[in-house]
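The following block contains the structure, expressed as structure tokens.
The other protein chains are all here in position, but one chain of the complex has been omitted.
By letter and in written order, the chains are A and B; residue numbering begins at 1 in each of them.
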Amino acid sequence: MVDFWQIIQNAGVELISPTTAAYALAALGLAIHFGFTGLVNFGQAGFMAIGAYGYGISTLTFHFPVWGAVLVGIGASIVFALILGVPTLRLRADYLSIVTIAAAEILRLIFTTNTLEAVTGSADGLSGYKGGFADLNPIPDGTYGFGPWTMNAYDLWLRIVAWTIVIIACLLAWQLMRSPWGRVVKGIREDEDAVRALGKNVYFYKMQSLILGGVFGTIAGMIFILPRAIVPANYATTLTFFIYTILLLGGAATILGPVVGSIIFWVLLSAVSGFVARAQAAGWFDLIGMSSVQAGQTRFILVGIVLMLLVIFRPQGIFGNKKELAFVK
Amino acid sequence: MEVTGLIDRRWTRPLVALFAILIVALTLGGGLSASADSINDDSDWQIKGNVKNDGEPLGGVLISVSGNGFTGEVKTGDDGKWSVGVPEGGKYTITLDESTLPKGVIVTDKDGVVIPPTREVEFGATKTALSNYFLGVGVRETTSFFDQFIQRIFTGLSFGLLLALAAVGLSLIFGTTGLNNFAHAEMVTFGALATLTFAVDFAWPLWAALIVAIVLSGAFGFVLDAGLWRPLRRKGVGLIPMMIVSIGLSLALRYLYQYLYGGSTRQLPGADGADLKFGPISLSPLDLLSMGISILAVIGVAFFLLRTRLGKATRAVSDNVSLAAASGIDVDRVIRIVWVIGGALAGLSGILFAFYRPGVSWDMGFQILLLIFAAVTLGGLGTAFGAVVGSIVVGLFIEISTLWIPSDMKYVGALVILILVLLVRPQGILGRKERIG
Partner (left out) sequence: MSSDVKPTKGSPVKSVDMHVGEIVPGVPKKDPIIVADHVTRTFGGLTAVDVDHVEIPRNAITALIGPNGAGKTTFFNLLTGFDKPDTGKWTFMGKSLAGIPSFRVARLGQVRTFQLTKALSLLTVLDNMKLGAKGQKGENMFVALLPWLWRKQEEEIEAKAMELLARFKLDTKAEDYAASLSGGQRKLLEMARALMSDPTLVMLDEPMAGVNPALTQSLLDHILDLKTQGMTVLFVEHDMQMVRHIADWVIVMAEGKIVAEGPPDAVMSNPAVIDAYLGSHHDQDLGEDPDQEKENVNAIKELLDADDKS
């Protein structure tokens, strides 16, 4: 029989998991780009990869302390944003999308190549960088929490840090978007020539937005690797598309949308794939001849379909104001 | 459930083992992960072999294994043995690094005939694959730089031309509808999968399978337009939302392919023809046929666009939709035909790509999607002939650049070129100079 309680418990884990927090933060960065400024960034995976490798390489190769590694990652992502932005932010929106998706792939290929294996670990990636972060943990060893949220001191520490960062980022974004700065970037989303005619340096604001959302993505990339290892295959274009799904689920031009979108995405994904896997094992899908491997693949098919349906039928997301649609033009 | 994010669960265990080895290697100061004679011992799938120099085991020889997204390196032990655990079955490429051999010794076969140090192994019925190396004294004939260069130009041209087929379709669709169609990759894969189904699973003759596959690819384009894109256009969905819909469609289709066809790479019949020698260039008849077909298809499209009424209507729609509609052109019909042509071209491109790689796999189109986009952007967004030029530039650049950069970085070069060209000439190579900002 299908153990529904177990499925619910597993889904519950995702509610506060650091992965959910990382995706929420990356989606918030994308909300700043896409939802508020109208920048079609398809390279958020690249920003996350920079966070992951920036942190990992500074720690493993250069033995930087945690704060140093974090700064290296953020610095690298600012440079990356500048490289992306300088040639494209003056051009039509499609160009940014193509250049960002290409740049993210370039990064992934560079991190994957055998040539740089000594530093990047090639296709195997990196691990063993978590010591510094674990050493900062003030929580004594032991078991904490209850039910599906039972965890050790490291996991608790990681969740506290991850979600604190998400909350701070939300507050920052919220304050920015209700300020005159936010008014300018939202104006740029609507019509950048009009904003230019009002004496605003549009290029400069777009660059600021690209950097800010990119830094959010980079920090998300660091949170993402703390419960796992760095594997270059994780930073493929699909990651960016998942973040778009999350963003559109919650609402592109909202602050809380990305967070709630990420929670719903991961809880649902876990529940659905848990259900399909267990139902398959229980023989529910024997009629259509589904194997266990196929059961694992259904979730990706579902994500694709959900993304399409969202854009077509509820483009403003769950939290979005029907009227304030970032992309309905 | 342990949180694994996007990492495939099967990967977790071997990876942990790998990292353990990596850390040991790093802390020993070696910085190389290849100091062991075996890696990923606990993986179910193992590739094993030994290296013998004139019958004697040879240690410290570097062997690298790559394939199915996996790469790994080992050094043979003193007994000459090595083993590499890989995540899944299928085909892998094995290379013996001859620079780690004693001087004057190279890879030979059992009889001492010099053979290349790179070979492929495929898992058969068991989860263990064997690949033994015999060494002997000999001299490897190296191709001169110039000969290699010429060879690369031809390979690049062949690749560029097959890219062009997909790129022209993408460009026509972009020109007439404004859609950046990310699902074009899956239209490419569709052609290859359809051929595989008919030629291998149904065992039809190849030519019949090819024709059916191309017709089905065109029909696939028609279905996509009639079932999805036309209703969306009617609904007045904006271009960026449409682009995101195409991303969703791409994800759904790609994993549906994986669901239906599995994750392995399968070969089309006739993929292994003998090579013909033309001076320094060795080409298989298939390469030549592929280039010929591509050129014919491109000429066909050019004829269609320049010489037929429908082609002119297509250009008029690309130029200005409302104007074309006002002059009595049935815009919906033009777009429908563009989707059919785009689908058929993408399918053909996928078939040729399956012979070029070689092999058919569920994500083969997605692997070249960015190159197709790069080609279209390089040539100038929305110009069909620009897409051809852009594709050939991308194909040539990718192949020729491997003379200097590692082959696993060859796509990097093409994408860097894309960004650089946009810096200097945002309208692309053949694009009209107009206000793009």
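Assume a contact is a pair of C-beta atoms (placed from the backbone, for glycine too) under 8 Å apart; a residue touches a chain by one contact, two chains touch by 3 or more.
If you're wondering where the values come from, they're calculated on a predicted model, not measured in any experiment.
The residue touching the chain not shown here, chosen from A:13, A:212, A:269 or A:290, is A:212. Across the entire complex, the residue among B:125, B:203, B:326 or B:424 in touch with the chain not shown is B:326.
Interface note for the absent chain: among A:89, A:126 or A:176, the touching residue is A:176. For the chain left out of this panel, the touching residue among B:234, B:277 or B:309 is B:309.
Across the interface with the omitted chain, subunit A contributes residues 172, 175-176, 179-184, 186-187, 189-191, 193-202, 208, 212, 323-326.
Rule of thumb we're sticking to: only the chains that are shown with their structure count from here on.
Centre-to-centre spacing of subunit A and subunit B amounts to 27 Å, using the average Cα coordinate of each chain.
Partner subunit A is touched in their complex by these residues of subunit B: 1, 3-9, 11, 15-16, 18-19, 22-23, 26, 31-33, 64, 69-73, 180, 232, 235, 237-238, 240-241, 243-245, 247-256, 258-259, 262-263, 370, 373-374, 377, 381, 406, 408-409, 411-412, 415-416, 418-419, 422-423, 426, 436-437. Interface residues of subunit A facing subunit B in the complex, by the touch rule stated above, are 10, 13-14, 17-19, 40, 60, 87-88, 90-95, 97-99, 101-103, 105-106, 109-110, 112-115, 117-118, 121-128, 224, 227-229, 231, 233-234, 237-239, 241-242, 244-245, 248, 270, 274, 293-294, 296-298, 300-312, 315, 327-329.
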